[in-house]
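A single structure is presented below for examination.
A single protein chain has been removed from this complex, and every other one stays in its place.
Labels A and B are assigned to the chains in the order they are written; within every chain, residues are numbered from 1.
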Amino acid sequence: MENHYAIETQSLGRIYKVRHAGKKETKTLTALEGVDLQIRKGELFGLLGPNGAGKTTLIKILTTLLAPSHGQASVAGFDVSKEPEEVRQRINMVSGGESSGYGLLTVRENLWMFAQFYGIPGKEANARIKTLLEIVGMADRENTRTHSLSTGLRQKMNIVRGFLTDPQILFLDEPTLGLDVGASRDVRNFIHRWMGDDTQRTLLLTTHYMVEADELCDRVAIINKGKVLACGTPASLKQSLQKEAIFRMDLDCPRTLDEIPFRGMAGVKSVKVHDNETKTVMDLVLAEESVLAGVIAAVTSQGAQIATLQKREPTLEDVFVQLVGQRMEEVEHADAPSGE
Amino acid sequence: MENSTPVMQKNWRSFRMAAWLGWKIESNWTDPFLFAIYSIVKPLAAAMILVVMYGVISRNQFDSPVFAYLFIGNAFYQYVSNVMVGVSWAIVDDREHYRTLKYLYVSPISIPFYLLGRGVARVLITTFSVVVILAVGVAFLHIPFNPAVIDWPLFITSLLIGILMLAMLGLLLAGFTLRMAQYSFNIGDSVAGALYLFSGAIFPISVLPAFLRPLGYIMPISYWLELIRRAMVGGVAADFPMFPGFSNLQLLLILIGMTIIFGFISVWGWKKFDWQARERGLIDQTNNY
Partner (left out) sequence: MPMLPPVSKRHTGWRLFLMTVFGRSYPRVIGAQRETSWVFFDTFLPMLSVAAYVFVYRAIKAPEDYVGFVVVGGAMMAFWMNVLWSMSSQLYWEKETGNLALYIISPGSMMAILLGMAVGGLFATTLRALGIIILGSLLFSVHFVVASFWQLILVFLLTMVALYGLGMMTASLYLLLSREAWHFSNLAQEPIFLVSGFYFPIKNFPAWVPVIGSIIPLTMGMDAMRQLSFASGPSLGWVSVKIEILVLAGLAVVFLIAARYLLSYMEKLAVREGRLTESRG
């Protein structure tokens, strides 16, 4: 029976043994636990979660770099632990924030070298490199040695390396990390077009940028502390919040606004207060609109003034807050630094 | 408050912090295996190469002053390859491996004093390995050792001035390393290898071709090593001398004078290289090779 999943995992888990400096005993760190995912061929699938959530660990397992501690995973129908060679013929990976290749070689030479490892004849490899560099706007850097490239350009080259070998399944681990807004947009556009060119191509993208996941992905899994908390299309995930009324208030506060009184209020499903550059921002998920009046009264009773009040559509960020109880940034701050 | 911190205080703080950091980094040395590698096995093996070379040719006549000359010179040369290179290696380590050099640069410390501080741990550790090499020489290879004969004031003065001189040379080398981002891994060892040739460590400068001798004469290391030899084994050193025309006092004055001159050259060189490195954006340039 032909497997129509590009990627499939069953109760996948990974435990790291961590030894602290100077101490003999090892502690275990659960990086991934009970992950069940089915990603169809042709899907652009996003893993959304804060740093340290286990996204990179999952990618490492799927790309045959790390063996799972328990459970199973298959990529392109092949078991990642038992048939890594088969898997490797069909995949490629790009990790954001990492350089690849050798500084003394030019952009073209580095890319050509990697194409060699995939058995792509030199002539074809060079033609593809030329096309790809033109697409990402780096045609003029073809003969620049990579040690003199900026971080952004190096990352673009890294992305080109991933697409160059035309993998059936491509893993992009935070591909826009460290890129500026414009370059990130170019990369997203490129990903879109690449997927559109061939309906059999599958792409697994990890990101901690909500917008990126929302804009690009057919389906998204939200992952935190090694567990998949929810999985679905961005629309369906957001729809789970459709019944609720979501508001954002910009406040002028004389002092830090106390969140606690709001949490206990009937009908308040979640409340998050954070400081913007100039204002205090309050994000509210309410069971129904009528709860708002009570909230406003409580705000003003703390001496704060409402500058703007806005009802808005739910975002993936709201979904995350609903699931985890914290904003993604807060999770990252609370957990940093941890081995992912 | 912060702005008014006197310069001396800042320098002392940088030095002290770096000495502590250096010790922490080198605290690998508390691992007996690593300690054995760096402080015993490597230097001893290098010394044994010379011992075997000498033994093969002289048919194991280890009681000759020629052997004492090269053995003691080589033992104390450890300070050159560890202290001088150690100070400059901090640049490579912090830039390439720990990738912290750029953060040091943006913090309110004095980089030269920081680098010198990083050398402190090296001085202590090198002293241990020099003692080990000398002990092996005394125990098995007829190296003369008599505490009553050693000219202790001369020995200690020369040793301290020498270490200061090597640290300053290290600073110059650190500047060069900073500037030469590309080959920074090899620079230290290469320079130590080159100076081994010119500084009369294992053979008198007079053995060099005439046109190369001036290089040995302008190196403070040459005078320092000879002073150490004379202080340690006076009579034996006199039988196979370098700089026979100079008295101990004259040599010491030359060493002090040269240390001052090289100190100025190092500070000037460091400033120049540091400026060039910043101008070319080399502070955080790393090599993937």
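Operating definition for what follows: a residue touches a chain if its C-beta (ideal position, glycine included) is under 8 Å from a C-beta of that chain, and two chains touch if they have at least 3 such contacts.
Here the structure is a predicted model, which means the values were calculated and not measured.
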From B:Met168, B:Ile202, B:Ala231 or B:Leu251, residue that would touch the chain that is not displayed: B:Ile202
Sole residue of A:Ala73, A:Met93, A:Val299 or A:Val324 that reaches the chain not shown, by the stated touch rule: A:Met93
Candidates B:Met17, B:Leu50 or B:Leu164 - the one touching the absent chain: B:Leu50
On chain A, residues whose C-beta touches the chain left out of the figure: 14, 16, 18, 60, 63-67, 84-85, 88-89, 91-93, 95, 98-102, 104-105, 109, 112-121, 124, 128, 131-132, 135, 145, 161, 163, 165-166, 193-194, 197-198, 339
Touch list for chain B against the chain that is not drawn: 28, 34, 37-38, 41-43, 45-46, 48-50, 52-58, 66, 70, 182-183, 186-187, 190-191, 193-194, 196-197, 201-204, 207-208, 288-289
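FYI, only the chains that are shown with their structure count from here on.
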Inter-centroid spacing, chain B versus chain A (mean Cα positions, whole Å): 51
